[in-house]
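Removed from the display is one protein chain of the complex; every other protein chain stays in position.
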Amino acid sequence: MSATPLIRGRWGYASITDKIADIVLHRPTHWMWAAGLIVTLMMSVFFFGAMGYLFTVGVGIWGVNIPVAWGFAIGNFVWWIGIGHAGTFISAFLLLLRQKWRNSINRFAEAMTLFAAGIAGLWPILHLGRPWFAYWLVPYPSVMNYWPQWRSPLVWDFFAISTYLIVSLLFWYVGLVPDLATLRDRATTRAKQMVYGFFALGWRGEARHWARYETAYLLLAGLAAPLVISVHSIVSLDFALGNTPGYHSTIFPPYFVAGALYSGFAMVLTLAIPMRHFFGLEDFITKRHLDNAAKIMLATGLIVAYGYIAEVFTAFYSQDEYEIAMTLNRFFGPYAFVYWGVIACNVVIPQVLWFRGVRRNVLALFALSLVIQLGMWSERFMIVVSSLSRDFLPSSWGLFVPTFWDVSMLVASIGFFFFLFLCFIRVLPAITIFEMRELKHEELEGKEP
Amino acid sequence: MNAPLWRDASAGPGRAAGAFDGVADRISQWDGSGEAGAGAFALTRRDFLKLSAAAAALATAGCRGPVEEIVPYVSPRTAAPGVPQFFATAMTLGGAGTGVLVESNMGRPTKIEGNPAHPASLGSAGMYEQAAILELWDPDRSKGITLRGQPATRIALETALFERMEKLGPAHGAGLRILMRYSSSPTLAAQVQALLRRFPAARVHTWEPLHRDHSLAGARLAFGRAAEPVYRFGNADVVVAFDRDFVGEGPGHLRHARDFMDRRRRRESAPPNRLYAFECTPTLAGAIADHREPLAPGALSHALVQLAAALQGGSADHPLVAAAAADLLSHRGGCVIVAGESMPPEAHALVHRLNGQLGGVGQAVEYIEPVQGDIDCTRSLQALASDMEAGTVDTLLILGGNPVYDAAGDVPFRELLARVPLSVHHALRPCETSAACTWHVPQTHFLEHWSDTRAFDGTASIVQPVVAPLYDGISPHEMVAMLLAPIGGTPRDWVRAQWLGASIDAAGEERWRAMLREGVVPDSAARTLQLRARDIDFAPPDTAKAWSLVFRPDQSLHDGEFANNAWLQEIPRTHSKLVWDNAAYLSPASARSLGVESGDRIEIESGHARLVAPVWILPGQPDDTITLALGNGRTRAGRVGNGVGFDAYPLRTAASPWSRTGANVRKVTGEHVFATTQNHAEMDGRDPVRRLNVPEAEGLREKPLEDEPPPETLYPEWKYDSYRWAMVVDLTSCIGCNACTIACQAENNIPTVGKEEVRRGREMHWIRVDRYYEGSHGKPRTHFQPVPCMQCENAPCEVVCPVGATVHDSEGINVQIYNRCVGTRFCSNNCPYKVRRFNFLHYTRRDGEPPLDARNPQVTLRMRGIMEKCNYCLQRITRARIETEREGRRIRDGEVVTACQAACPTLAITFGDLSDSRSAVSQAKRSPLDYTLLRELNTRPRTSYHAKVLNPNPDVLPPGSGGG
Amino acid sequence: MAQVFSPRAVLLLKLAGIAFVVALAVALVTIYKYFQGPGTLAEAPEQPIPFSHKHHVGDDGIDCRYCHDSVEKSSFAGIPSTHTCMSCHSQLFTDAKMLEPVRRSMATGQPLHWTRVHALPDFVYFDHSIHVAKGVGCIECHGHVDRMPLVRRVASLQMEWCLECHRDPEPHRRKASLVFVMQPTSVVRAAGGLPDTNIVSTRRLTDCSTCHR
Partner (left out) sequence: MSAIYGLMAEFASADKLVEAARRAREAGHEWVEAYSPFPIEGIAEAVGFPGSRVPLATLIGGLAGGAGGFFLQWYAAVIDYPLNIGGRPTNSWPAFVPVTFEMTVLFAALSAVVAMFVANGLPKLRHPVFNAPEFEHSTRNRFFLCLRADAPRFEEKQARHFLERLESMKVFEVPL
């Protein structure tokens, strides 16, 4: 493992605390942050306006049809939920694996997870023909004596995603409590003191509290780890359990999870790189962090690539005429450009990550993270749309053409995501302060690996 | 049964209230009309009840029952509010009547089906008959009399006409002209005679755009008198068709299809019949033919001449003609040659002679008086035109029809009308012609008036109204009566008198009731004429080199009168699968030579007329011919039909109504966007349609098509302890006519979605007819396959629905619970047959959708965001179940008939209960030809198919002949 | 360092918390109530004529079918025509103020507009005839109309209510000939009025397609 320290430069408990807390408490608003906030706010407003229009007119405003009954909405859903995986993965897995470098990135990664997963959760509802009845997926004793249909992967989705959201929120909040206490004690105005104080729940860092706290946190991590895997596996079952050629495949769960982390870590970089720059956090989020994230991207990317190969292989190995036709259709059909785009963005280009120079080149990583996210979105589109467009009976084949609303709502949802994130970094400490102190402590103890 | 019927039929004013009760949550008290309220309830969610303005107008108009007694079709049920009743009547199209049964719910006609007792129907109904219900409810119908576009009163009209008649009286009516369409109504004929007796100098003209001048002229050539052939395809082992789509169009086509397919299905007794089709534009007859040869119009005549020669013992250099000749000769007495209207009169004469020579006459073909009379429309219209030109026409009464739009291109009818001082247009809807006339008089729909009509074989039917005129319509008989000296009685009396004389005796009354009840006048079929065709020599001109244009009626719009009918507009044309459009059909080769693709535009110039039309490449179209469908491009059809497609009439001349040679064609810039319901035409080796030839079919007796047991499953078999509904579709019998699709649309309140939505792939038909090509693009073999829901026992759609909105019921039907559906569309993704339809938008609120009153009250109207699909006409099953349960017995085989099954002219669809091993469907399932679609997926469909069996001549191997 | 929260602040927060919980509970109950539909013992709605079933059925003992004449033949029980009313009231109470609307209706031919008491959801297909045929007494769903001066709804008409009987019809059925007897089914059954018809399959009764299509 590299020798570069996880905290660069000469920092003490106090200075770490002040540095991070002041971003929230004292730092004057930067014009770029303000500009970003306004732009993304406008996009968010459009997003909700579009929803209103969608609800009044119907999903017909999108390009969906028969046979392609699922379009952007489901693709976006899968993509967002994928992005929403990195945070909890970082917090949970890396904690269990004693990866100390997680401490400086887990807080904002978890926030990212929450926002992404939240937005992801919107899409299936927007996608419904009658969204106002979405609550029928919730089991409750109704006057109809009728229940959800438990064999449907969509019901599993509902449970998986809501569980994931709740657990991630708990995990994130529990992690926040000591830092909220810090902000409470450093708050300058009464209001801030009250607000932070309220959410800090009167935390006072007593030894027994810390002991129980760490146990609970570890348990949460232990629970969240399988949860992360389960969520995208279940999402993948929406497809794998279908009989459509291009859906019906056992490779989906692992390959979806890998893809999720792939895009998730890409998003972490997309967020971390500008943040560390604008808020001068280079000493906490060091190149070593970026390097590690890049390595994980490389690894998950290779798993995804394996998934692509395996799909093609099984198609021809199985000699199933429908699978073969589907594969050829992906290669040369009307949506071939998407497929090759996916291969380029997710498989070919990311191979540059083998080079240390690239992994430590901030700009290169940033660009790459965007490429990968584009690639992963295209992959979702490829799976959802091109598979449906040509299934069993040639007579029912058809194409999907996105409409203005398809595209604009996707873009707007991205804007909404960044809006939430921009708010977050000015309201809560984007880096776990107490864990940084702990890290410093261990460093002093010479325990730092 | 007077009182109850009368009550039931007259449950009207209440009904209007009823429809609104839905909103106001009140019910009206008039007998049964409360049910209408309940109907409106059951029928729709509350928000559906906010009717479109037009529909509201209708609802307020309400439907009073006709004032006279009308007699329902023999119905197993006792009349009660909420129980539909059936009335027999007849629809006239192109002068020939087809018997129909009209389902009436609380006095509101909601569906039209065939009348089993009627020779032209035998229980089946075509697209036009069924879609006529939408014509009745069309909000664009004329709402009142207009004088130069301004509302006028009936009094005003009557006075105007009366004065006119007074004025014309001295001149014996010189200057009075009536322009009619083909009519086979004895009553109307009698009225016209009376009129001519009063005004000897008056003239009656006839114009039917899809006239039968050629065949009538041919008969005159052959027999020296007009006659019409009546075919008995049941007696024909070999049929040779020259551009004659005898199963798809023209008087009696339903009957022809039935006879032909009955004969073909009877494989056991006799060898199946064989059909040779020499035709230009691909038609249904061509699709079911064992051998089809695409030929340009000129070449067709030559082929016929060759055939004649070959039959004379000469030789034919066209191999298929030779084969056909040989086949005909070896089946003397059991064969027939049929020729289409597009063939020249000489060709018809020649065919008559050949049929006589082959002994077909008396067997497969008989001759009768033309039911619409001996009329030459072309001459008749030209005569009228020249008189209008000369200004000798003073008063012109146009009884139906739309000559301004559909007169031949070289008859400038609009301009000529301007020279007529008083012109009265009497039609269902305001149209191009009414705009050019002084008066427009709303006509009653045939469901609103009394009349009579004759079928293709002369059988007469009484047309009885099942609902009082929705608007102040005037029936044709009343219209003519206005010109006559005032006579007593009502149209009903006139019609009755026509058939029973003035006598009101009990016997007569009983006969009258029987006529109305059965829908046919007993033994009224025309007696056959004994005719011998004389020799005529037919030397067709050399086939033209340049492009030849072919004019055909639009498969959905007929001559254009159905242009405002959304159901018909959205029915895919059988071969091109185009909707809401017509196109210039080109063969692939011709398209290549012109350098055009489907969607490109070409300019066609012929004579003085020129036209720009979008191209659609149609496999099976002969090279160097362009087929143009008439009936599109209406400008004053109504909200639905305006500006759909292009108008081809201007290119058509009186002299050459069906084809023209020597047209100039060039590609012009611009793209046209077509909407088609099927994007991929080949089967890609997946063989959804299994084909075999007779010998192979015989072989199946030992080894059925599907002899291995169904694939293994991990799950225990689900036990079905009561009825097990199932369906079999026989692909041999299916002629691809779309009757099932319309029937389903009418029965199940299926909305239309419009061109743009179809283009997006959002059509709603529950049963679609897939069309596949096989073999070369130039001369493909065409296969049709109706695809409803397969009602899989292991339904993939059900497993993925998160809210259990689609589940199996205990009788094995895969039901869709609309009020539970949230619209995830997962079920559609998981349906390998893609038979599920989704309301992406609020289609039932579209403009042009029928009003609530026209809907089937037994079926929920679906709002947006809901999935829907075929459910084996659940409402019909339920009705039967409730009735039989009340009687404490099981449903008998054949007691439940699905809408598609009822409509099918060839009985291709069998439906019934599998738990009864003697039921028709159980027997069908045991046939060696039975197979299920995508069996390897182990969805265990309840709907299965019988492979398509063809009977090609072993001596010829046509391109792309079938092979399982 | 000073305390962030004064005792008062803490107290307020606690109260707010309690208030929130209570509010939530109330909200849930209200929603549940809402979906229960209007109370099953709802007030009888206003009618154009205060027609008393109590009088006609209870006192005069007129058979249900006299007015609701299609109840055995059709999905719809039938609302009596003005003629039906007048068949008696052309002799009785001919000048009663109360019956003015009936006479007017008779004169003008304009139907009376009653207010629907038993309104099923739009997507439910209910058929009176089969229920009557299978021995489900009127009283089962409509209650003691013979004791109602003005008819009101006694059942929720919710799906759960329908299912209750469809899942186990036996206790709700009686001899077909006794359907119109205004006695509780239990009493009728005890008096030997056990059903003489049979239910083919109760599974069928709980099929979605039995009521929805």
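Which chain is which? They are A, B and C, in the order written, and residues in each are numbered from 1.
Following the convention adopted for this analysis, contacts are C-beta pairs under 8 Å (C-beta built on N, C-alpha and C of every residue); 3 or more make two chains touch, one makes a residue touch a chain.
All of these numbers come straight from a predicted model, not from anything done at the bench.
**Q** Quick one: which of B:Pro796, B:Pro832, B:Gly848 or B:Pro952 touches the chain that's been left out?
**A** Considering all chains, including the one not shown, the answer is B:Pro796.
**Q** Per the definition of touch given earlier, which of B:Val728, B:Val807, B:Ala902 or B:Leu934 contacts the omitted chain?
**A** Of all options in B:Val728, B:Val807, B:Ala902 or B:Leu934, contact with the hidden chain holds for B:Val807.
**Q** Out of A:His30, A:Arg190 or A:Arg212, which is the one that touches the chain we can't see?
**A** A:Arg212
**Q** Who touches the missing chain here, A:Phe198, A:Tyr306, A:Trp340 or A:Phe424?
**A** Within the whole complex, the residue contacting the unshown chain is A:Phe198.
**Q** Just checking the interface: what residues of chain C touch the absent partner chain?
**A** 1-5, 7, 9-10, 13, 206, 208
**Q** Tell me, which residues in chain A touch the chain that this view leaves out?
**A** Output for chain A: 12-14, 17-18, 139, 145-151, 153, 155-156, 159-160, 163, 166-167, 170-171, 174, 178, 181-182, 184-186, 197-198, 201-216, 219-220, 223-224, 226-227, 230, 234, 237, 434-435, 437-438, 441.
**Q** In the whole complex, what residues of chain B lie against the chain that is missing from view?
**A** Within chain B, the residues touching the omitted chain are 715-718, 792-799, 804, 807-810, 940.
Throughout what follows, only the chains that are shown with their structure count from here on.
**Q** By the contact definition above, name the pair with the higher C-beta contact count: A-C or B-C.
**A** When B-C is set beside A-C, the one with more contacts is B-C.
**Q** Calculate how many whole Å lie between the centre of chain A and the centre of chain B, each centre taken as the average of the chain's C-alpha atoms.
**A** Taking the mean C-alpha position of each chain, the two centres sit 57 Å apart.
**Q** Just the number, please: Cα centre separation of chain A and chain C in whole Å.
**A** Going by mean C-alpha positions, chain A sits 53 Å from chain C.
**Q** Just how far, in Å, is the C-alpha centre of chain C from the one of chain B?
**A** 46
**Q** Residues of chain C that contact two or more other chains, please.
**A** Correct list: empty.
**Q** Indicate the residues of chain A shared as contacts by at least two other chains.
**A** 146, in rising order.
**Q** What part of chain A is in contact with chain B in the complex they form?
**A** Answer in residue numbers: 57-60, 63-70, 124, 127-131, 133-134, 136-137, 146-149, 151-155, 158, 238, 241-244, 247, 321, 325, 388, 391-399, 401.
**Q** Could you please specify the touching residues of chain C with respect to chain A in the complex?
**A** 1, 4-5, 9, 13, 35-37, 156, 158-160, 163
**Q** Can you list the residues on chain C that touch chain B in the complex?
**A** So the residues of chain C in touch with chain B come to 70, 73-76, 78-82, 105, 109-116, 119-125, 127, 129-130, 133-134, 197, 200-201, 203-204, 207-210, 212-213.
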